[in-house]
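Structure incoming, see below.
A protein chain is absent from this complex, but the other protein chains hold their places.
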Amino acid sequence: MAVNPTAENIIEIRDVHLWYGEFEALKGVNLTVKQGEVIVLLGPSGSGKSTFIRAINRLEEHGRGDITVKGIPLTHDVRDIAEIRREVGMVFQQFNLFPHLTIMENITLAPINVRKWSREKAEEIGMKWLTRVGIPEQANKYPGQLSGGQQQRVAIARTLTMEPEVLLFDEPTSALDPEMVKEVLEVMSDLANEGYTILAVTHEMGFARGVADRIIFMDYGRILETGPSDEFFENPKHDRLKLFLSQILHH
Amino acid sequence: MTAITQSLSQFKGSIGQHFRWDYFLQDNVTSSIWLTIWVALLTMVTAVYTIGQVASSPVPTLIIIAIWVAILGLAIAGGLFQKHTKVGDWLGSNLVGSISNALLTLLLMLWLASAFRSVLSYAVINATFDPALTAPEVRTKDGATWGWLAATNSNPEVIGGARDLLLYGRLDRMFVPRVKAAGLIILALALLTVAANKTGVWQSKKPVSQGLTYAWLLSPLILFILLNGVTYNPDKPLINFSTLIMGTIGVLLLYGFSWWQKIVKYSLANVIVAAVAFPIFYVAWRFLAQSQLFPVINVDTWGGLMLTLIIAASVILLSFPVGLILAMGRRSEVRGIPDWITWPLVIIFTVWGFKTSTPGLLADARNTIETLIAFWPILIVAIGYVIQQGFKGNIVAAFSTFFIETIRGVPLITLLFMAIIMAPFFFKSGTVIPNPYAVIIGYTVFSAAYMAELIRGGLQAIPQGQYEAADALGLNTLQKMRFVIFPQALRILIPALVGSFIGNFKSSSLVSIVGLFDLVGIAGSVVGNAQWLGLKRELYYGMALFYFLVSFTMSSYSRRLEAKLSTGQ
Partner (left out) sequence: MEQPNQPDISAAPTQYVPFWRDGRVLGVFGQIIFIIVMIVIANTLGSNFASNKDKLGEIHCADGSVDEGYRCAYDFMQANAGFDISETVLPYKVEDSYWQAFYQGFLNTLKVGLLGVILTTIIGTLAGVARLSSNWLISQIALWYVEIMRNIPLLIILFMLYFGVILAGPDLKETMQPWGLPIFFNNRGLNFPWPQFTSSAGIFIAFLVLGAIQYQVVAIALDRREIRTGKSSNKARWGIFSFIVIAMIGWFAASAMSDTEGLLVTKASRIREVDDIERIILKRADVGLMSLVNDLPKEQLAEAALTVCVLRDSPSEVNFISQLRNRGIPYSITRFDRPDQAVAAYGEGKCEVFAASKSVLAAERVTLENPTSHLLVPISETPVVWSVPAFEGLNIAGGSKLSPEFTALLVGLVLFYGGTLAELVRAGIQSVSKGQSEAAQALGLSESQRLTLVVLPQSLKVIIPPLIGTYLSLIKDTSLGLALGFSDMYRISFVTINQTGQALQVVILMMLVYLAISVVFSVLLNWYNAKYVIMVER
């Protein structure tokens, strides 16, 4: 979990502002992410955490500032955007599996059409990841036939089959029943241990405490405090953070 | 004696345990003054009607009354004596649940029976099926005369023989075999497709689904050859080389694009097929024309059921792609033209307009309206404003929206009429557009606008997350639409699409108003004929029945489809 200090900066975010019409959702955020880091974003709802990570793969368009992923600048250049999206994978709160395709088809759709792999190669690698998340027997079923936890694991496998460098998680367990949260968090922990670069927005404090290298606290579109996980929870400095922690940690 | 009184009181007691007369009365009669008045009125009307019915046709009425009493008995037995039976319970709650309900049921049963009896006596019992009646004889009949349904007969005095007119209109009878062939081909294709679907052959065997798909794609061409014919112009050379070369290049380009987008696979065989497809087709067409196997039919003679089906089918087929384009246009999120380009252009054009045309128009103006029209450049500003403010500079969306809303704001027959009138103006002078084709074009545009709204609804119904997941995976727009969005949208849309098809089939009757002799139109002209005078009612009832059966079948099928699809989700 400790990051190799000589690792490269894989994501660089500098003075990013993002507007929805008149409303400023991100008010100048800065962040550097080293390869292999696991970062968790915390904050009350509406603080801009999801907007922040969605800006990284251009699901939201930032108005000012620079975002660079693996050295590729994120601008209006459509070629660069496509390249960044290949290297960045995202797992959504609502899973967003394609309901009309089988699990295997869900997983292999992008590799075949975007990375231009052959069907055999896509299925081989897809199966490998499906096995890794623990549900290889579901390959020919449809998403509607799987439980929420299984669907989310398929979503993770779908993302990983594209072999991205960075994984973004947008509240991946918030839509799951409590019994299934554990299985998804286990997968995420394994991925963290294997050295993937992860940015996760989540409310799972256990995950944040145990797995994250760094935690970022945001509110009102700004990063208010960041720090290594143990320091974060033991010695919160910012008042807002203290209030937040007191609200969530005592229930 | 005592035994009887004992059992009676026991009986009364057992009823009394479950049943309270006062509550019953209150619920059914006295709870409000309006209810009492309603029940009293209902009782009076029912009594009067029943007595009237007994007087006019005693036997059926008494049977119905007996049935009604039986229903009452079953229901009462259930409620009063706690002897619940499934049938009794259902009857009790659905037919005789309260006093007013019971009375209404009796009234309706009697009325339905009497209506049914009169329809039966008109359409079946007193009806005649003799095609040899003459028009004056028809008028003397009480019941319906169905003799006109007989096939052609040679005697122009009798009513038989209208059927051919109704089927083919004024088509030259020597072309009827071609029309029948066309109908058989479509019927065969449809049956094969349904059979393949039901038995699972479509899903399992790829050649079957591919073969049938190609057959369906070719069918419009075949139908065109059969129903329209192939024009042969002996002055034109047999093979026009420039057309040949351009067509071949076009097909090759199409193949290249499809291969690039991974719609088709690359293989030498495919390339060769693409290269020779157009020349083969072109030469075959020219030979077909020269052989005069399928001479051209005067399209204006298309009529009757044949015309109805042609119009309905063409419109259904063509309006989907056009509607799709319109829907995609309206929903497009292509970045709009920014302010700093639009406004200067608007200002330039407005000033130019004011400078060049307004003074002249003002000078010629004869009244206030023409003076106002002289200031037309203001409209440019208005249009620019609407496009910028309402559509964020997205002209594609603005145009599509404007087009759709305009088409939806006018009645269909005005569009058809306009198509017929305008067709000769907007094509190069000398081109003749036969009325049926003009009508099909106008109707397609109309139907496409409605279809566009349906499709837009379907696209909107797909959760935003699907679009986002496809984007996050790196799929480009074409791939996203093809693999993720359209399959889902189609599934959602199928019930609405079938409904739209049924609507097209029914509305095709309107072409009769603009002078085309479809089924309704030809029926109108049939009744004008002295030979079939007096058959108006039978004709219209027959047509109504026909439309009802076809539409009802299609909509039942669509409902089953909808149920099947929703359980599959």
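Note that the chains take the letters A and B in the order they are written out, and that residue 1 is the start of every chain.
Note that a residue touches a chain if its C-beta (ideal position, glycine included) is under 8 Å from a C-beta of that chain, and two chains touch if they have at least 3 such contacts.
This is a predicted model, so every value here is computed, not measured.
Looking at B:Y232, B:W259, B:W376 or B:F417, the residue that reaches the missing chain in the full complex is B:F417. Residue positions on chain A in contact with the hidden chain: 9, 12-14, 30-32, 66, 68, 71, 73, 75-81, 214, 222-227, 237, in rising order.
Residues of chain B in contact with the chain left out of this view: 32, 93-95, 97, 101, 104-105, 108-109, 112, 334-338, 341, 364, 366, 370, 393-396, 399, 406, 408-415, 417-418, 421-422, 424-429, 502, 506-507, 509-510, 512-513, 520, 536-537, 540-541, 543-544, 547-548, 551-552, 555.
Note that in this section only the chains that are shown with their structure count from here on.
Here the spacing of chain A and chain B, counted between their Cα centres, is 48 Å. Chain contact summary for the complex, chain A toward chain B: residues 57-59, 82, 85-86, 88-90, 92, 94, 96-101, 109-110, 113-114, 144, 158-159, 162.
Remark: chain B residues 262, 463, 465-466, 468-469, 471-476, 479, 483-484, 487-488, 491, 569 touch chain A in the complex.
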